[in-house]
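Note that one protein chain of the assembly has been removed; the remaining protein chains are unaltered in position.
Naming follows writing order (A, B and C), and every chain is counted from residue 1.
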């Protein structure tokens, strides 16, 4: 295992220390592993909390700041944070208007956030939750854990963050979050496995001439293993299942071409070119885009595509100022 | 070779296409491989041109925009662009006040930019150049090619970009560039080689228990190969040669912890924590920092450290607004 | 006063020590199982959680069964995260609540506690038989435990039978297609691999039997 780390068990604590040193505008609670805005929101504004396992940087800590999250809880690598982290964070960011929990749909995240919300309720804080489940690689069903929450989380945190920043109330913010979640879909692929530091070796073996289609963000194998293909074909294998799941024509779309952590920007731009060309052919109008590493899977090479069906209101919120380590514009 | 590409010979053209689609605020001349600001500077302002081989993204195209570069020429992967690209770009960005060429110190880049400047002079444009040479891994000498230009290029483009944006004249901008170059030093390391698409395999073999210290940004092997070490030791192997080369105490420093392309942010923050701790111990005051992938070497895993001895004026220029795909704040 | 058939608090504490030792020892194996159909952290999760839980028990030396299991459950909830944190945490919390402030436990009471624990797991995770989760090791283990006790077998015999049944349940997860947890994302590809949670749950019964046997 080749990583810029010391002992595997110290990766999270030491990375948070570096984050804190690099971003004095953040208030990093190293004991509780909670990343907070240093300048808290005004009284009466809705707080936004997210969090999840680490290894997806910049998500979530990198999206804490004006116009996005008020706090993020960092779990161990690929392991949901715990309810008491959520309790501490919820309490810290509540400004009397309640707190929205943004949860990615994984059994662990959902259960821990549920318990965290119960604890926060015992503290007298009104908590609403949105569970993001945008991954079309996974079949949705009442009898399973349902679809995973992946790339849409980034877009949702930005848009809902703008709504909370401008003073919308908890019900409105929670409804908006649910609406965004209903209108977004993602699909990912891997050229290589990632290596969890504590495991010390790649999560799966992938021959040089194969790739995984339909991966999530935890280094889990995908839905199928197929022969390595040119970027053009990979783009089709990501875009087609998304368009088959939902109609994205007729409204402007926000598109993210996300890198999984080890794919360089020169490749991500190339992939974006392929994806944009396919979307144009399919009649999808791209209003805004993001290209880069936003929700990663440690050192996995690969990428994912996220589409969000937008409208004037969502675009307005998207364009609103945001000042975080991972996303910044307008200020 | 596992990459998100089609044919190796099309990587650059197709990546530029994606960049153009992702950033409508840029004017990408696909034929000449020149990336320009769409909203040109006002008449009478100094133009800033940089460029070099591709594979270092976001450098240089990702640093084109308000407050930074006016244009960047993209060469083939790891191959300097050609004089006629520089001629076209210089002509396009000259607003009657001359153009500064920012050149990294590689034989190819220097020779091609020299020829480009000669061509621009024939067009009647006043051109000044700065050759960045900040890599302490390489001994400086009159009888060799001298030190390489690496991470400092990013900091220099930002600072000099702010000076040009606020209307300083060509002599002032060129002097500032020379001053910044004199006050900055870098050192890099690799955990893995990168793979040049046209070569199809890693540039060098590196056993699982070894790393390269003193690498540049072109996948070349470093100054020495040493046993793989914890982040703490790696930080020392990068910081010590920099501090041995130049005294960084007594003035505020701008520090960049840069990823080489395939090292995830969780590791880069961890490394930044180690570097910041070493600098503090050495009496260096960090005024500003950057952590992330800014000047990369395709899919190489590893990182580099850059220190710039600053002062109030450099910090003021650093803090000035910048709006580019790769660096953005204040607007 | 302890009768020959009751299980004293010290044995329950010993169980937790043994379970901690087992997940620490089998940590890489659990992670390997989780690599195949999950995210390669189950070994680290269980080892981290049980190490913290046993430390906490040693610091606080709970005086009764309810406190003991509450300490373990709370520590797991607050140190593990992931799916196994709330699930194992709830399991132990419910066991503690069911046993109450006693210092020795009748085998039947222990079985009732384990049933309460499993109900907690189901309430949290909604798993059913055949979903390829730790339920598939625990449920048959409890059936075997109940049956053995009903037949009048000793606590040692009954917990040994439970461990055997847990292992059989665990092994039976190999052929299953996962419907809950992370492995469910793999669909048909999840078949052919043992569920990591059922493997750690089997260690829970192995160590219970070993502790009771003394």
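Methods note: a contact is a pair of C-beta atoms (placed from the backbone, for glycine too) under 8 Å apart; a residue touches a chain by one contact, two chains touch by 3 or more.
Being a predicted model, the structure only gives us computed values, none of them experimental.
*Asks:* In the full assembly, spell out which visible chains the left-out chain is touching.
*Replies:* Listed by label, the shown chains it touches are B.
*Asks:* From the list B:17, B:60 or B:148, which touches the chain that is not on show?
*Replies:* Missing-chain contact among the listed residues: B:148.
*Asks:* For the chain left off this view, which of B:14, B:29, B:57 or B:76 is in contact with it?
*Replies:* Of these options, the touching residue for the absent chain is B:76.
*Asks:* Sort through B:90, B:153 or B:203 and give me the one touching the missing partner chain.
*Replies:* Of the listed residues, the one touching the omitted chain is B:203.
*Asks:* Applying the definition given at the start, please give the residues of subunit B touching the unseen chain.
*Replies:* Interface residues of subunit B facing the absent chain: 53, 75-84, 106-108, 111-112, 114-115, 135, 137-139, 143-145, 148, 196, 198-199, 203-204, 216, 218-221, 223-224.
The rule we apply is simple: only the chains that are shown with their structure count from here on.
*Asks:* How many angstrom between the C-alpha centroids of subunit C and subunit A?
*Replies:* Using C-alpha averages as centres, the distance is 32 Å.
*Asks:* Distance between subunit B and subunit C based on Cα centroids, please, to the nearest Å.
*Replies:* From the centre of subunit B to the centre of subunit C is 55 Å.
*Asks:* I'd like the Å distance between the centres of subunit A and subunit B, where a centre is the mean of that chain's Cα atoms.
*Replies:* 29
*Asks:* Among the residues of subunit A, which are close enough to touch at least two other chains?
*Replies:* Where subunit A meets two or more other chains at a single residue, that happens at 77.
*Asks:* Pull out every residue in subunit C that's touching 2 or more other chains.
*Replies:* none
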